[in-house]
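Right after this comes subunit A.
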Amino acid sequence: MKSHKLTSSLKGLHKWVLIAVVLSIPFVVTNLYYLHLINLIGIYSLVVIGLNILSGYTGQVSMGQAGFFAVGTYTSALLMMKLQAPFWVATVMAAIVAAIFGVVIAIPALRLTGPYLVMATVGFGEIIRLVLVNWVPVTKGAAGLTGIPAPSFFGFTVFSERSFFYLIYAVVALGILVAVRISRSKIGRTFMAIREDELAAESMGVPTNIYKVAAFAIGAAYAGVAGSIFGSFSGVASPDGFTFDDSVGFLCMSVIGGNRSIFGALIGSITLTLLSELLRFMQSYRLIVYGAILLLTAIFMPQGLSGLGPILREFLSRRKRDKKSYDDVQCSQRKGR
Partner candidate 1 sequence: MNKVRKLFTSLLILVVGIAVILPPCSGSSSGKALKIGVVGPETGGSAQLGQSQRRAIQMACDEINEGKLAGDWKLEPYFQDDEGNPTKAASVTNKLLQETRVHTIIGAINSSCTLAVMVHTQRAGIPQITAGSTGASITEQGNKWIFRTAVNDSHQASALMTYASETLNLKKVSTFTAADDYGQSGAKLLKAAADKAGIEVVVEATYNSGDKDFKPQLLSMKEKGTEAIFLWGVYIEAALIANQARLLGMDCQIFGASGMASPKLMELGGEAVEGMILTQSFLPESDNPWVQKFVDNYKKKFGDNPIPHAAQAYDSVYILADAVKRIDTTAPAKLRDAIAGTSGLELVTGSPEFNPTGDDVGKRVLITRIEKGAFGLVEAIVIGQ
Partner candidate 2 sequence: MLELVDVSARYNGTQVLHGVSLTVEPGKITTIIGANGAGKTTTLKCIMGILRPFQGRILWHGRDMTLLGTREIVKSGITMVPEGRHVFPYMSVSENLDMGAYLRQDKDGVKQDRDWVYELFPVLKTRRRQAAGTLSGGEQQMLAVGRALMSAPDILLMDEPSMGLAPMLVDEVFQVICRIKEMGKTVLLVEQNAVKALDVADKGYVLELGTTVLSGTGSELLNNPDVERAYLGV
């Protein structure tokens, strides 16, 4: 009993240590370039969490996630620039508008599976980008929006990389918390059931259409929030940042990190963002290496990097078990004697 209490308080301690470590990052990482990357990773991981809920949990592969990201960025930026809306209002609106777009694309997508669904989402992403390019009076066309205001709360403006770090990771923490709650709730369970066997789920009383639309809405809302922060973070937004390649990049993060886990999103965005930056020393060969790493990861780690977690855990526990069974053997031998 006592030891149980101890371990649970230790577990609690774990959490606090983690929080402390995260909070201290901006003071340890004084190089603002790295902090900038860390901030970008946070934004990307929000997008990828949404994608994981949509693709990993519900099984609807989307190659148009950059479209939702763009909708979020532009909605929030335009609200702040044209209507002087406060940042948090703009962010909530970005989430809502992106979710509405999610529903709009989900409805024709309901009847689609596999490559047909992929095509529809690719098409959606491209349509969004082309509208951003061509709807010049509102979106300023291909040059994009400049001078997107920095977020400010109660007169305190989030401007530096460091303050952005706290803003972004507060939202990421919140996003992870909500995503974990959803994924461990009835909703998440139902999403997975649809992924595993849509027909069986339907037969057990699950209104699969509603849940599929909901998954799109949630996935889009995450991208929307991320987009809103991204706009303020970079100060500029142009269609060049929301291309098919970007959608593909998000999908790669999702799969490489492990799309069936919320933390996989974090792992994926960290890995691919760092990888593409770290390979810079190779100059023009770096994308070749990057492609090769994508290829090899897809081949050798079918569950993504987060799939390594259980393997590691199993490895550790097997060692424990081996030790235990060894003890058992000793025991029984002794008994036998």
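Picked so that all candidates are chains of the complex that A comes from, given by their letters.
Keep in mind that, in the parts below, a contact is a pair of C-beta atoms (placed from the backbone, for glycine too) under 8 Å apart; a residue touches a chain by one contact, two chains touch by 3 or more; residues count from 1.
Remember, it's a predicted structure, so these values are computed and weren't measured experimentally.
Peer 1: Judged by that same contact rule, which candidate in 1 or 2 sits against subunit A in the complex?
Peer 2: Candidate touching subunit A in this assembly: 1.
Peer 1: Enumerate the contact residues on subunit A facing candidate 1 in the complex.
Peer 2: 31-34, 36-37, 40, 130, 133-134, 136, 141-144, 146-147, 234-241, 243, 245-246, 271, 274-275, 277-278, 280, 283-284, 287, 293, 296-297, 300-301, 308
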